[in-house]
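As you look at this complex, bear in mind that one protein chain is not there, while each of the others sits in place.
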Amino acid sequence: MPSITRDQVRVPVDVPAEMRETYIDNYMKATRGTGRLMLFACDQKIEHLNDDFFGEGISADDADPEHMFRIGSQGICGVLAGQRGLIAQYAADYPEINYLVKINSKTHLVKTSQDDPYSPQLYDIQTALDLRDNGVNVVGLGYTIYLGSEYESQMMAEAGQLIADAHATGLVVVLWMYPRGKAVADEKSAHLIAGAAGTALCLGADFVKVNPPKGDESGSSADKLKEAALASGRTGLVCAGGSTVDSHTFLSQLYDQIHVGGAVGNATGRNLHQRSLDEAVRLTKAISAITLGDWSVEDAVAVFNGEKDFSL
Amino acid sequence: MPSITRDQVRVPVDVPAEMRETYIDNYMKATRGTGRLMLFACDQKIEHLNDDFFGEGISADDADPEHMFRIGSQGICGVLAGQRGLIAQYAADYPEINYLVKINSKTHLVKTSQDDPYSPQLYDIQTALDLRDNGVNVVGLGYTIYLGSEYESQMMAEAGQLIADAHATGLVVVLWMYPRGKAVADEKSAHLIAGAAGTALCLGADFVKVNPPKGDESGSSADKLKEAALASGRTGLVCAGGSTVDSHTFLSQLYDQIHVGGAVGNATGRNLHQRSLDEAVRLTKAISAITLGDWSVEDAVAVFNGEKDFSL
Amino acid sequence: MPSITRDQVRVPVDVPAEMRETYIDNYMKATRGTGRLMLFACDQKIEHLNDDFFGEGISADDADPEHMFRIGSQGICGVLAGQRGLIAQYAADYPEINYLVKINSKTHLVKTSQDDPYSPQLYDIQTALDLRDNGVNVVGLGYTIYLGSEYESQMMAEAGQLIADAHATGLVVVLWMYPRGKAVADEKSAHLIAGAAGTALCLGADFVKVNPPKGDESGSSADKLKEAALASGRTGLVCAGGSTVDSHTFLSQLYDQIHVGGAVGNATGRNLHQRSLDEAVRLTKAISAITLGDWSVEDAVAVFNGEKDFSL
Amino acid sequence: MPSITRDQVRVPVDVPAEMRETYIDNYMKATRGTGRLMLFACDQKIEHLNDDFFGEGISADDADPEHMFRIGSQGICGVLAGQRGLIAQYAADYPEINYLVKINSKTHLVKTSQDDPYSPQLYDIQTALDLRDNGVNVVGLGYTIYLGSEYESQMMAEAGQLIADAHATGLVVVLWMYPRGKAVADEKSAHLIAGAAGTALCLGADFVKVNPPKGDESGSSADKLKEAALASGRTGLVCAGGSTVDSHTFLSQLYDQIHVGGAVGNATGRNLHQRSLDEAVRLTKAISAITLGDWSVEDAVAVFNGEKDFSL
Partner (left out) sequence: MPSITRDQVRVPVDVPAEMRETYIDNYMKATRGTGRLMLFACDQKIEHLNDDFFGEGISADDADPEHMFRIGSQGICGVLAGQRGLIAQYAADYPEINYLVKINSKTHLVKTSQDDPYSPQLYDIQTALDLRDNGVNVVGLGYTIYLGSEYESQMMAEAGQLIADAHATGLVVVLWMYPRGKAVADEKSAHLIAGAAGTALCLGADFVKVNPPKGDESGSSADKLKEAALASGRTGLVCAGGSTVDSHTFLSQLYDQIHVGGAVGNATGRNLHQRSLDEAVRLTKAISAITLGDWSVEDAVAVFNGEKDFSL
């Protein structure tokens, strides 16, 4: 199982001396001491409204937002990413979770055909620091950039300032980088995704979440991910989980992203919370077995099936 | 009759320790110690200009804005919601009312066919706190978001910051969540309304006001409201009253919204102020009998007819 | 002649305790101790450029901007309303005038057919307070909102904040409320004007200036003004004077606006400054005889004709 | 030769008591003790890019930006107007020049047919005050408003605040007022220019620079300038010099602008810097002979021809 010491955390130089220990604390918490990131994405209640939480094929457990906190608490995750208000309403009852405050969000109502996407910063960083001061275990911040949107400039500027401010206070930052807009012909192009990953690096992010590139005859998705993993340099690359698929497929993809593609973790939402609590908890452990424990796909599947247990 | 103790108020964790008692005070006042919300909506003089206050079928009492304060004072309400300036001009004479300062408003002159709706923040939160410092009984703030508007991002950002700032000073927040704009095909869709309610939760609101969903053969409006009541999680859901209907229908709908749909209150405007003072006062009591007292529809109708009395 | 005592001034509750006396001072000055407002509108040099000041039918006196200050000084007015810079250039020589600083202005060059109207805030409120600190007799502020414009939101927000800030420092506020824009079919509709007046109340204005509604077979302009006078509640309603007409007509309209329509004053510009100094001075007295002195039309005409004198 | 005493400087009342002497210092410097303004316009390197500085009919001296400072230093001017950065790069070597910091500028690349003009504020006023603190002889600020542009509101707001801030620190302000945009049919209309001049007064400018109106059978350009000179009231009116013409014509026009049209000075750019250093220096003296010395056209031409000398 991968493991890093506090000395091995590479602290960006925009973290001031008096915040180095705080940054290392947060980095170690977020990566559970492994340098790998298992991110539980709980920001879709704005991003996708209720589409991901209610309906055919979705566990009835998911209709209640507290479901996500139960999974986060009983399962094994690195961080639970959600909007500030969502965290504020539940965190007092789930103090053990590592929270990543998602700073911007938009709904999916206005489609790209009507207008290019812009996801606004919903509150200033101080409000996230205030949560921390009130005792919430906030380890980092998240922000989505739709690269290639006509509003790219606004998101780039908000993210650029946010990372500087976050590092100045010892917080870790994850950027969601999604090429999208009328100017973007192919959102899943490996080369474009690599460009997005490099942009996250230039903005100073600690981790970048991208969609896995589209595989084709010239290489699998994981093969093609290598370009992005290189381009992101010292910014750790993780892949979004996407829509719900069967667990074996899901875990195999994740394994390949890490061991072939060079990813250092994963960011999973629907695949977790759309399941019943028990199943979702087991899946967090299976994912973490691969991401944090370097286990094989078979062993992880066994964890998911309740045949093995994974703990840190 | 439902009743909660101060210990039962679930204080969001973005309320700092030194403001917990203030928040609990405000929450107890707004809900009259019941955890339920009876909101008297008095923000339509901007939203609908004089259309709701003067004309056929509207009591002549309603032409004078003070009518609303008289109802608020003589009737039984949780909060009276109005713009800052309106409150500033009358509150000195009606100190006993619990005020909710509506922070944004727009007129209905520009239709959605001309431009998507944006309702601007009209003053900063400090101006509401100043009212409180001047002795006005301000217990909370209100803000409207038109979800799906091309200006959604501006309203989401204003509301997101507002809630953080309000909680930081111990104020309760109600969000008016209305899907509206060229991208919104069906404003009354239960699924969409549930998404709007979930969005309010993610922003951290204490209560969310939605329009009741449209019922159809698959279920009544109240049945369909359940999805939204679940999606809003710890954010209490209340339904808007809509245009004036006969009192029995109105009270029955309200009863079902609470006892079938999972609402924790109501938000009523026109149904109250368009009536004469005496009738309006009796209707506040009938509404509160259901909302705050868990009375039956029949008993509430008797209150409205002056055959019974409801008091706290 | 109407007269109010300092105790009778209804101070809005957003005026803090330590500014109550200042507000009462300003209110008494602006209304000359009567509770009525005679406003001399001197903001047209931006609004109408030189069209109102030079040309056929306009006294040559009006070509020199100082003409307005001479009228304000020698005549009887409540306040002289003008932009900050105009006041700054002349007020040292006319210290006895009560000034109302007009905070926003636009030219009429871009027509509504090209773009909806937006009148920008030209300077922050501190600059008006600085004038006061420098010894200028500033009693209040003015702001124009074009209701129904696509830029309504910007003006509403600027005005909403302005009123809060003005009251916080003891200044009186007058809103110019003009429905205008592609969405506005009939700017002179009595019902729409009433909506505009109600909006001014909700923003917390002390006085609202509206155009007189269009009369028709169902009622005179003054009759139809009643709806707006009711809708404006505790915000005093005054009518704009409009383009220059003969003095008898003008004074009769004014009388009816007050005694039939419920107005509490007037706001007159062109009808005054387009006349020679002597004639303009007499007209201020005739207007004030009606507005501030409750004199009859006949007596006011006699004042205008120099047959009687009106003084406070 | 006109001359004013310090007591004769009419200080606007927005200049605070503690800054009166500073304002008078700056006013006396800018007008060289005459109350008249000779402004050397050196802001065209942005406004017209290199078109005015290099090419046929332009002295080779003009290719080097330092040429303007040499003229300003060896000639006789009231103020040299240029952007902050230009002044910052040369002023240490030319400390004797009175500088007017041009606060906004745009290039001419985007034509009005593509978009209406907006000239942005390039730096805050503090940066100009910092130059003064660093020992640069900054006496005032300049700002251009394109009246009638769809961006009029932004420029009006920037200028309105700028003048208040400048006066608060004792600086003199010159507004460049140019009607321009799709809404402006005739930029050279005398009536429109008068409106622009009146607008500058209402914003509180000390001087306003306008283009000379177009003359026709009803009157010469200078005749028609009278309306603007009246409309600008206590704001001194000066005319832009325009493109390079022969010196006799140029000086005659200037003489008439002052002695017929009521201007109190001139603002000249290309007519100066497009000439060789020697010729340009002589032309500054010829212009100043008329503007500051009230000399005749013939005597001024003699100065330009080197037959007479003008000094202060």
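By written order: A, B, C and D. Residues from 1 in each chain.
Throughout what follows, contacts are C-beta pairs under 8 Å (C-beta built on N, C-alpha and C of every residue); 3 or more make two chains touch, one makes a residue touch a chain.
Just so it is clear, the model here is predicted, and its values are computed rather than measured.
The undisplayed chain touches these shown chains across the complete complex, A, D. Note on the undisplayed chain: of the listed residues D:51, D:278 or D:309, the one touching it is D:51. Across A:60, A:183 or A:312, the single residue that touches the chain missing here is A:183. Only one of A:160, A:215 or A:242 touches the absent chain when the whole complex is considered: A:160.
In the full complex, subunit D makes contact with the omitted chain through residues 43, 45-46, 49-51, 53-55, 63-66, 82-92, 105-107, 109-111, 114-115, 118-124, 127, 130-131, 133-136. For subunit A, the list of residues touching the undisplayed chain reads 11-17, 147-150, 152-154, 156-157, 159-161, 163-164, 167-168, 179, 181-184, 191-192, 194-196, 198-199, 201-205, 227, 230-231, 233-235.
Everything below uses one rule, namely that only the chains that are shown with their structure count from here on.
Relative orientation of subunit C with respect to subunit D corresponds to a rotation of 70°, obtained by superposing CA atoms and rounded to a multiple of 5.
Taken over every residue number at the interface, the positions common to subunit B and subunit C amount to under half, indicating a different-residue contact.
Contacts with at least two other chains are made by no residue of subunit D. With chains as nodes and touching pairs as edges, the resulting graph is an open line.
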